[in-house]
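In this view, the complex is presented without one of its protein chains, the others remaining in place.
For clarity, chains are labelled A and B in written order, and residue numbers in each chain start from 1.
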Amino acid sequence: MGSAHTSVPRWPTSDPGLDRTGRSYAILSFGPDARPTAEGWHRQVVELGRPVWARHGGSADEVLAELAERVEAARVGWRLMLAGPQADVLAARAVATSGGLLDAEITLLVTDDRHRRVWCSHCDTTTLAEVATGDVTGCSGCGRSLLVHHHVSRRNAAYLGFMVDAETIDGEAV
Amino acid sequence: MTLSVSPRLATFPFPFRADSYRYSTNVEPARVPVETEAGSWGAGILHLDDDYAAELAERRRILAADPSRLQVLPHMRPAAWDALLTVLRELHAQHPGSMSLEQDGPTFVWRNSLLGVEQRFTEGADDSLPGGPLGFLGSQIQDDVVLLDQREGSLWADAGVVTFAADWSLGFDVGMRFLEVHGPVPRIHEEGIISRAERFLMRLQPGEECRRTNWSMSVDRRLDQSTEVYPEWGPDRRAIVDAGPAELARRLHLRVEVQHLIRLGASGAIMFLIRTYLVALDELASVPAWRERLGRVLAELPEDMADYKGLVRYRDAAAHWLLDT
């Protein structure tokens, strides 16, 4: 079926522009493709004369941990701008919303969606893989072949994965 | 009523109003009895039947093996307490001879002689109940429960105790918007069914109640068809294809969910109750009108819906058994 209405995010793939209503800003970008846009946002915020905290690149885990601290300390009026591959943007957005940010306070730009975090519903392990929705990837926990379903949890920043060959008898095509 | 049928059939919520089935925003008022060819259902919200104790034992087993079937995001504590007290009061009102809820200030005593339960607890103190308010609620009714919070112009499935899911995972869906929860369902988004349902539910006022039915099929009397345990039940969908007609009719079940939607008072949450009924085709066939109607629905069901419901492998065989044997 078309993915137009599913839980799968359809976020902007070109610069949505700066949200000028904020009082202060945080800008995070992941990967080289996102950097020029993020730097453009950064310049515009500086021109507006508003405070900004920015990170371009770096280890994703460290950036997310630092983001969590920033969210904890942020005051209403704060805006978060995220640019990068879908998997990173999803993960950063989940950190922000669990800290209390609303969609209205987050601007997103997705540069590509080659990678997915896939949650194995059978062993509760999440695997990052280069795989498309509807394709199959191995679970790094239980080793099962998982179908990457067109269903996404924004809270866990993951796609739903389930056993692809449960309904086939050995040797049958999937 | 001229047919003499089993108690299971007499209260079975046969869901089809015509010989073909399509999705719709099929909500109707709760507590209105529906007459069927075999009896009636739906006079009350909660329905305890002969399987009461057995199904609750099954839920206990499932929760012990996989605690993730119970989910309460922290902001849903008031809703969980509201749901518990609302349901216990409803049970007391329906079964005054065997159940009672007594209140003395913040302390309550719940007695349920059908299960041999006497439980004292303090409202708001989660550890005064085994499993907390929602876990305990799940130990007193056969229904699965989802609690939805309303904010930012949406409903959010933020808590639940779901051990009898039909091919979905509460642990994965918890925290999603209503529209996201329904993401995988074909047709309903294009047809505006699900956004209309959400607008309707968001307008339910304190105390208002409605219900709908949903249906699917399953191999064997297996209530737990959560995605988590799909490796256990998925193979049966393939195995049944090779079964003979008698085995097919004995093992294949029509699975119907009666879903109640109740706007809770004090918390403002929506309580979604899912009560699952299973009847084997050979038993269902003792009501000729049902046999024929289910056969026609299965034969006519569009491929995308049959695929979504997991029926593609065996629906032709089932329709054939119902209509032509």
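Keep this in mind: a residue touches a chain if its C-beta (ideal position, glycine included) is under 8 Å from a C-beta of that chain, and two chains touch if they have at least 3 such contacts.
In this text, contacts and distances are computed from a predicted model.
Trainee: Among "Putative ABC transport system permease protein", "ATP-binding cassette domain-containing protein", "Fumarate reductase subunit C" or "Ferredoxin", go ahead and choose the protein name stored in UniProt for the chain not displayed.
Mentor: For the chain not displayed, UniProt's protein name is "Ferredoxin".
Trainee: Tell me which of B:Thr25, B:Ser68, B:Ser216 or B:Ser286 is the one touching the absent chain.
Mentor: B:Thr25
Trainee: So which of B:Leu9, B:Ala79 or B:Val145 would be touching the chain we can't see?
Mentor: Spelled out, the listed residue whose C-beta touches the missing chain is B:Ala79.
Trainee: Of the residues listed, B:Gln71, B:Asn112, B:Ser218 or B:Ser267, which one is in contact with the missing chain?
Mentor: B:Ser267
Trainee: Taking the entire complex into account, which one of B:Pro33, B:Pro130, B:Pro206 or B:Pro302 touches the absent chain?
Mentor: Of these options, the touching residue for the absent chain is B:Pro206.
Trainee: Quickly run down the residues of subunit B that touch the omitted chain.
Mentor: So the residues of subunit B touching the unseen chain are 24-29, 75-79, 82, 124, 149-152, 192, 196-197, 199-200, 205-207, 210, 264-268.
Trainee: Mind listing the subunit A residues that contact the chain we can't see here?
Mentor: Where subunit A meets the chain not shown: residues 21-24, 71, 74-79, 99-105.
The rule is short, and it goes like this: only the chains that are shown with their structure count from here on.
Trainee: Enumerate the contact residues on subunit A facing subunit B in the complex.
Mentor: So the residues of subunit A in touch with subunit B come to 1, 4-8, 102-103, 119, 121-122, 124, 144, 149-156, 160, 162-163, 166-169.
Trainee: Which part of subunit B faces subunit A closely enough to touch in the complex?
Mentor: 68, 152, 169, 171-176, 179-181, 183-184, 186, 189-190, 227-231, 234-235, 237-238, 304, 313
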